[in-house]
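All protein chains of the complex are present and in place, except for one that has been dropped.
Labels A, B and C are assigned to the chains in the order they are written; within every chain, residues are numbered from 1.
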């Protein structure tokens, strides 16, 4: 029995903390267009490398290049740009509304707009998303009314969720947007269950699960991969790796493997990484993965590489745990800037048009906001009835809740 | 929007069910000696194939071949043979005792004896196992007294667990055997926690987690891999793939990937498959993995390929869900037969010696059994006091339990 | 009417539900080809095919999580947790998700699913095959919790649970699967096939959720109980020669407080019997509600006879199990007050 050296615990650390110089130099970014586009019925073993590379379409000159380019028309790209501008404007206004005390809480998408906006365009009517709190682009890009979203955020009388839910925890079956849960991860497994149900029913609709980098550590992530793998569920499993989970850098969840996409390898699930700040790449990969699901080839695991440019939520100040400049140093740039640049490069857009678009969007957002605020904001104006608090726990109110409601005087 | 064909659910099925002809022809068995032995600090990416091959030492002629051979002396091999015979004999006697009503429940190891018996010999004193209910070889091979095990099985007065636990749910800190839980999977994560504690403490001891093929679907399996990967915990993570989880074949847990070992690839954890019915191979791999942990190279995931030759437990009759002949068709043979053959091949053993060894072991087991039965069997003879039922819920009995104990009249 | 074990009655309920409604799907550990370790789903895969009755990976979280997704889709999943002791990995999906989906989405999504699980001790199952976790569920707003005590009720309540628009926890007292058990563990049980209560109505019927059953009319004391303990209570009252009114709650939530309080107001005395551990067990809630509803009618304090506040032991099973002698003592104590 040899005496060995004392063991020690490995605790991973991010590249930089407040006061440090941000340094992404060891973050390898493959050239746009470099990753191949396999057929949708590819053998997962043949595309193992795709979990360690990054699918990119837009190059540094704003050109769309390689086999993943070309899934969208110019018209669609302009529409996409509008969606992203809308989401960013919406976020800015609502964050401000939160600061003004019009609601209790807000979560923004800054830097991640391309992912949910582009993804939605690859789906069909009837497909179902199981989102986290950072995919409102799914609603925006599906033309869900902004006023409705704001009514929810303000918990006012017209809030479709009757004031019951925390702001931004939207739900819209009609728009393929499953009720957001505050509990991380749970919806990832449910997406697989929904997809299984579609397959059991001989339907053609598919499901999409969404999860953050940090939340992949949750148990639901594993269960989702196990069930998706075994039953070949028609589901796309999306990991949004925005580098941070509140104050915790992604290395704590990821551990000793290079990427989150690689998690799929243990399950025989085709797994790819994509540039999450590249609207075109996101759309192309989404379309590929959705087609796989719809044609019966089963699940796909997609990691969107992006950066959470803002705080985690309105309750968070990231300067306490990461360098302020990290955002600017982020090598994949800004999704709106990049799509704008592309449209300008191909001669379909201009700075003036962009400024006009921003103004137009702002006007629409402000109008929606006025309409919502005319109804009420949290605790001001027309509010859901306290009586409603007792409704909807069950389809039919059981006697004990009737008694409690009466006791409460409603 | 193209109309696609209706989806359908994929429900994997085992190769054979009662009435079918067992057929393992698509189960590829690599030649003994074919898999290389990398250095313990190998980059996991360089040994990806090892999760899809099977490390084997004993060839069909009973010869020990290849780079994994040679970790044990003849003396140690004979000792190992004794351990396996002991475990099998112990199992047979206790299963019979259960049938005779001397206890309520039993779980045997038939066909899987090599794994826990050989594994134990690769550990050092002070290392800790977090076993399932099918690794009693860890105790047998560490010379834990059989009478103690039987006292536990009989829940008699000398049961070290005071009658509180289901039979075979042993616990022995001294012998590096963590208290078995009836809840599948939980101990896998705890093993990682124990290993982290050892690393935090600058200790040199390592932990081993154990789990069954079916139980890899549990959440604890994922949590264990996440934590082990992130903190590079000094732990060996053992999956015993005995093809069945009660009536459910391993394909239901494994899904669309070839092996359970492959699960490690998503975590950057070196992952290997080993012939679980080959005592020499199990020992060699165990030693390699333990050395990795002890030298600070972190976790290893090991899948032991074996076959559960008996029923799941004394409550189970496998003929209801699998072909009776499947056991005989199992291509990796019987671990005792194979080690016996090897020892005979190298001229260190004979049929007569084997028969004598069996008789000698039987005598020892019967003696231990007599000793235990002289104390008592479940509900007969000297039993733990009902008073003891109230002890040990907490270190100090709180007032409400004192009151309840008094109310119970003890 | 056909004589059935409780297992057969449960299987029959599945069969009828699957026949009537193709949205009903059944899965869980070992429930497919084999038909479940207690055989409650035997034959369903052969009859309805692998996509309506199938084996699941050993992940209680995954099983419930999948069912939540399926229910949101529009199916009616009926899932089995192999033992109630193994439901804990799924608690988050049950309490945070299934129970709150209707509420948090304001009815946009709903979660009609049934989670079946064998419950309770008396089979020398030790601490991981014996638990009675009902109080974990009755504390969660949005769940209904049911426990039958006879084959007839098992079938009717399960059919009602499957039709219910909300998630239902369906606890099966495994000690009653093959026949009623009154706690006299030294005597053989009468199998359901030879027992009056083993008669089960043929075909489709429902036993409504939320309705208790008065198992025995009586004047001196009200015994509130459910599952296996109903038979223990019956045996104890008979042996004590006390004219007890015995109520089988059948549904714990929503609770049939009307039947309970009517009875307690009549008898003035109340005994609560359950197998789960005492502290924060469902008996505490019963005691609270009876006190709230009947305080001025109570002639004596309410007594609880329950499992002790320890893990369920193996060898000491019959010291742990709240058997007839403890119930008899409590009845005498109640009558003396």
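FYI, contacts are C-beta pairs under 8 Å (C-beta built on N, C-alpha and C of every residue); 3 or more make two chains touch, one makes a residue touch a chain.
Everything numeric in this text was worked out from a predicted model, so none of it was measured.
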Check: What chains on display are touched by the one that is not shown?
Finding: A, B, C
Margin query: Using the touch definition from the top, which of A:104, A:124, A:327 or A:345 touches the missing chain?
Written below: A:104
Notebook entry, point to check: Of the listed residues C:37, C:235 or C:287, which contacts the missing chain in the full complex?
Noted result: C:287
Note to self: Using the document's definition of touch, tell me which of A:91, A:218 or A:373 contacts the absent chain.
What the structure shows: A:218
Check: Of the residues listed, B:201, B:319 or B:350, which one is in contact with the missing chain?
Finding: B:201
Next item on the list: Identify the residue among C:213, C:262, C:309 or C:329 that touches the chain left out of the display.
Entry: C:309
Check: Where does chain A touch the missing chain, residue by residue?
Finding: 8-9, 11, 13, 17, 104-105, 155, 159, 162-167, 169, 181-185, 214-215, 217-219, 245-248, 252-253, 255, 315, 320-321, 378-379, 383-384, 386, 388-390, 393, 400-401, 404, 408, 410
Note to self: For chain B, which positions touch the chain that isn't shown here?
What the structure shows: 128, 130, 160-162, 164-165, 169, 171-173, 178-179, 181, 183, 186, 189-201, 207, 219-220, 222-224, 226-227, 230, 392-395, 398-400
Margin query: Give me the chain C residues in contact with the hidden chain, please.
Written below: 61, 85, 88-89, 91-92, 95-96, 99-100, 103-104, 127-128, 135-136, 138-139, 141-142, 253, 276-277, 279-285, 287-288, 291-292, 295-296, 300-304, 309-311
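FYI, only the chains that are shown with their structure count from here on.
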Note to self: Centroid of chain A to centroid of chain B, CA atoms only: how many Å?
What the structure shows: 42
Next item on the list: Give me the residues of chain C that touch two or more other chains.
Entry: 51, 56-57, 59, 61-62, 89
Notebook entry, point to check: Of all the residues in chain B, which ones touch at least 2 other chains?
Noted result: 8-9, 11, 217, 219, 252-253, 255
